[in-house]
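Got a structure for you, written out below as C-alpha cells; questions coming shortly.
A single protein chain has been omitted from the complex, and every remaining protein chain is retained in its original position.
For reference, chains read A, B and C in written order, and residue numbers begin at 1 within each chain.
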Amino acid sequence: MNPLLPFFIITPLVGAFLIMIIGRFIKEFNKYFTSLILLFLACISFYFLFNTGENIFVYKVGGWEPINKIPIGIYIVMDGFNAIVVCIINLVGFLSAFYSISYIKRYTAENYFYALFCLMIAGMNGVVISGDLFNIFVFLEISVISAYALVAFGVEKNELEASFRYQVLGGIASFLILFGIGFIYWKTKTLNIADIKEAFSTGYDRTYYLFVQILILSGFGLKAAIIPFHAWLPDAHSSAPSPISAMLSGVLIKAVGIYVIIRLFFNMFAISEGMAILITTLGTLSMVIGVFLAIGQWDIKRLLAYHSISQMGYVVLSVGIGMILISRGVRNEVTALAITGGIFHLINHAAFKGLLFLNAGAIEYTIGSRNLQEMGGLAKQMPATAATSFIASMSISGIPPFNGFFSKLIIIIAAIMAKFYLLALLAVIVSIITLASFLKFQRYAFFNKTDNKNERKIKEVPFPMVFSMVIMSILCILLSVLVFPQIREAVLSPAIDILMDPSKYSSIIIGH
Amino acid sequence: MKGMTIIVKKTTQLISGMVFLYGIYVIIHGHLTPGGGFAGGVIVAGSLILVTLAYGGDFLKLVKEESGTTIVESLATIMVILIATAGLLFGTHIFFNNFLPKGIVGHLVSAGVLPLYNIFVGTEVASSIFIIFLSLIIFKEESPQ
Amino acid sequence: MEIALSIITGLMILGALYAIHAKDLLSSVIACGIVGYSLVICFLLLKAPDLAIVQIVVDTITLIIMVAVVLDSSREEQFSKLDTNGYISAVTAMVIIVVLLYFFAVSIQNLDVLGKSTLRMAEHYIEGAAQKTGSANLVTGVVFDFRGYDTMGEAVVLVTAVLGVLTILRLKGKK
Partner (left out) sequence: MIPYIMCFILFLVGLYGVITRRNLVKIAVSLSIMEISTFLFFALIGYIDGGVAPIVDPADPVKTYVDPLPQALVLTAIVIGLATTAMLMAVIIRLYRKYGTFDIREIKNLRG
C-alpha cells in the first residue's frame, strides 16, 4: 500500500486542469509548470525502478479488501516490468515537454497543447500501472483522445485528415477491446487481471479462448500499429507537431499497445502455441514490410514513422519467440534471453526514435520543410542537431558502440539459439536496410553540398531544443551499459522473472 | 446566431426551467433513484442548449460564455480529484476512500462522499457538453462558408 | 422476454442497415438516432433503468451534434458508382463478417445462457452493498465507490474530449 503510487495519476491530472485555469491569466506559467510536473514524475518512476526488485506493490484503490480471495476494488500494481515502462513514459515525456517550450511558439493556443500533453501522460501512466482490465480501457481512451487532438494541433488539411483516419481506426480498436472485455467478463465474471487468470485456470472451451485472444490482440494490435493494422501510423506521426510525434512513436504505441499485449498474453492468458506463432509472424511481417515501405520515403517524418513499425516488429518478434518457448514448456535461459532482448529493444527504441523525431523537428523549425531533397549541408550551421542525429541514426541501425546494436544482437542470438534461423536472418537483413536508409537520411540532410544554402540564414535551434536533444543522445549511449550482467540484474531481471513465470504475477496479487 | 420564432421562444420559456430543475433533481438523488451525476448533468446541458437555440445570441456573448464555462468545468473536475485525494489524507489514508459517515440507507444525506461526487461530476458533465455545443455553433458562425 | 429482445434487436439491425445505405444524410443520421433510442427499450427490458436514462439523454445530444454538422451541408450523398476498390473493400468486409459470425456462433456454445449468469466479483456488490457504500442505488454505489477510480478517469475523458474539440475547432492553427 505504497502511498506514492496514486501520484502517478493525480499530479498530471491536477496539473492539466491548473494549466487550463491559471494558464489563461499568466502566459509563461504553463510552459515551465508542465516540465516541472514531468520532472517530478520522472523522479518518482526512477524511485520505483530501483526498489521494486522482486516484490510487487499492490495498491487497493478505495480500500476494498478481497473477500475470500476474490478482489473487489480496482488494483494499482507496480512490478519490475511496469517500472521500466513508466520510466520511459515520464523521461521521454519530460524531454519532449522541455523541447516544446520553444517549438510550440509556432502554434497558437499553447494552453491547450500543454493541458492535452499532461492528460496524455496521465492516460499512459494509468494504463501501465493499472491491474484491472476495464480500467486499462478507460485510461487508454484518455491518452488516445488527447493523441487525436494533438495530431490535429496545427489545423491544416493533411493533419485533419490524418487525425480523422486515426480516430476511425482507433474507434474500431476501442470497440473491439470493449467487446473482448465483455467476452472475458461473460466467462470469468471478474475484471482483475490476476483473478481472470485464476478463473481461466478452472478450464475453458478452446474456440472461445481463441476468439477472445484474437479480439484482444487485434484491438491492442491496432493501437500498437502491428502490420495488418498499421494504416494510420505514417500519416498520424508525420503530421503531428514533432515533440508529439516523438511521444507517439517513442512512447504511446509502446505503453498503450505493446506493453498491454505483453502483459495480457504473458500474465493473463495461458499461452497456446498457435497464438504465439501468430504473434511472432505478425512481428516478423511488420519488421520486414515496415522497412521496405520506408525505403521510398523522402519526407523525414514519414520515413521515421515507417521505421517505428519495423523496430516494433523487432520487439514483437523477440517477445513472440519467448512466448513460443514458454508455450512448449521450455523455461531455460534461451527464453530469458528472448524476452530480455525484446524489453531492452523497447527501451532503446524509445530513446533513439524520440531523438530522431526531435531532430526532424529541429530541421523543420529552422528550414520549414521536411523534404530531404530540399535540404543539404546543415552540419556546419546546426552542429548540435547534426551530432545528436548522427548518434541516433547509428544507434537505430545497430552500430556497435551504441545501444541499438546490443539489443538487436541479443534478439538475433536468442533467435539462433531457439533454432529460428530464418527469423535471425531476416532480422540481420532488415538491420542492414535500416542502416542504408539512415545513411541516406544523414547524407541528404547534413552532409550533402547544395548550391542554394548560402542565402538562407540558418542558425542553431534555441536552448530548450538543444538541451533535450543532447540529453536524449547521452541516454542513447548510456543505455548500452545495460548489457553488463550486474547492471542488467538490477534493472531488467525483475521484469524478466515476472514474464517468465506466468503464475507468479497472479499468485502474489491474489495472495495480498 | 439568430433565434427562432416567437412560438418556440414561448414554449422554451415554459419548458427549460422545468428541464433544468429535473436535471438538478436527478443529480442530487443519484444515490437513491436511477440516474446520477452523468444523466443529470446531460439533462441540465440539454436545457441550456434549448435556451441557446431558441433565443440565439450575438457572437461575442457566446464566446465569453464559452470561456466562462471552460473555467467552471476545470474547477468541477479538480474538485472531483481533490475529493478523491482527500480520501488519501483523512479516514484510512487510501485513495478514493469514502471517509464521510454513511448515514441511513434511503435518506437524502446518506451515502457519505457519493452525493458530493454526483454533484461535481454533474456540473462537470453539464459544462462539458454545453462547451462542445457552443464551440460547434461559434465555429459555424465565424468560419467562411 | 427473449422473444421481445430478439424482435427489437432485429428491428435495430434493419434500422442500422437503412442508416448505412440511406441516400439522404439527414435521414441516415436520424435512423442512427432511432437505433439508439430502441437501445433504451432493450435496457428497460433487461432491468437497467440507470442505463436507459443515460442512453436516452446522451443519444439526444449525439443527435443534436450530428444534425448540427449535417444540416447546412449538401445533404445529398453523391452516389458515384462503386469503382474497383469499392468492390474489393465490400468483398473483404463480407468475408471478414462471415468468418467472425461463424467463429462467434461456435465459441458461445457453452457459455452462460441469457439470464442464467452466475456471479463471482459482483456478488459482493449486491449483498450488504447498501451498508458498505450507503447508497440505495447499487449501480451508483459501484460507479462511485467500488470503481470510483474508473469514474474519475471517465470524467477526465470527457474533459479531454472538450479540450480536443476546442483545439480542433479553433480557426488559426499556426502563427
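Basically, a contact is a pair of C-beta atoms (placed from the backbone, for glycine too) under 8 Å apart; a residue touches a chain by one contact, two chains touch by 3 or more.
These figures come from a predicted structure and were not determined experimentally.
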- Give me the visible chains that the unshown chain touches, in label order. A, B, C
- Note on the structure: Omitted-chain footprint on subunit B covers residues 33-34, 36, 38, 104-106, 125, 129, 132, 135-136, 139-140, 143-144
- subunit A, residues in touch with the chain not shown (by the definition above): 134, 138, 141, 145, 148-149, 152, 155, 157-158, 160-161, 163-164, 167-168, 171-172, 174-175, 178-179, 181-182, 185-186, 191
- Please identify, in ascending order, the residues of subunit C that touch the omitted chain? 2, 5-6, 9-10, 12-13, 16-17, 19-20, 25, 28-29, 31-32, 35-36, 39, 42-43, 46-51, 54-55, 58, 61-62, 65-66, 68-70, 73-74, 77-78, 80, 86, 89-90, 92-94, 96-97, 100-101, 104-105, 108, 113-117, 119, 121-122, 125-126, 129-130, 136-139, 141-143, 146-147, 150-151, 154, 157-158, 160-161, 164-165, 168-169
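Criterion: only the chains that are shown with their structure count from here on.
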- Query: With chain centres defined as C-alpha means, what is the inter-centre distance between subunit A and subunit B in Å?
  - Reply: 36
- Query: How big is the gap, in whole Å, between where the Cα atoms of subunit B centre and where those of subunit C centre?
  - Reply: 22
- Check: subunit A positions touching at least 2 other chains come out as 13, 17, 20, 61-62
- Check each residue of subunit B and list the ones that touch at least two other chains. 70, 74, 77, 81, 84, 95-96, 98
- Note on the structure: So, in the complex, the side of subunit B touching subunit A is made of residues 67, 70-71, 74-75, 77-78, 81-82, 84-85, 87-88, 92-98
- Message: Going by the contact rule set out above, which residues of subunit C touch subunit A in the complex?
- Response: 103-104, 106-112, 117-122, 124-125, 145-150, 153-154, 156-157, 159-161, 163-168, 170-175
- Task: Mind listing the subunit A positions that touch subunit C in their complex?
- Result: 13, 17, 20, 61-62, 64, 67, 70-74, 105-109, 112-113, 115-116, 119, 122-123, 126, 134-135, 138-139, 141-142, 145-146, 148-150, 152-156, 159-160, 163, 186-192, 195, 199, 205, 207-208, 210-212, 214
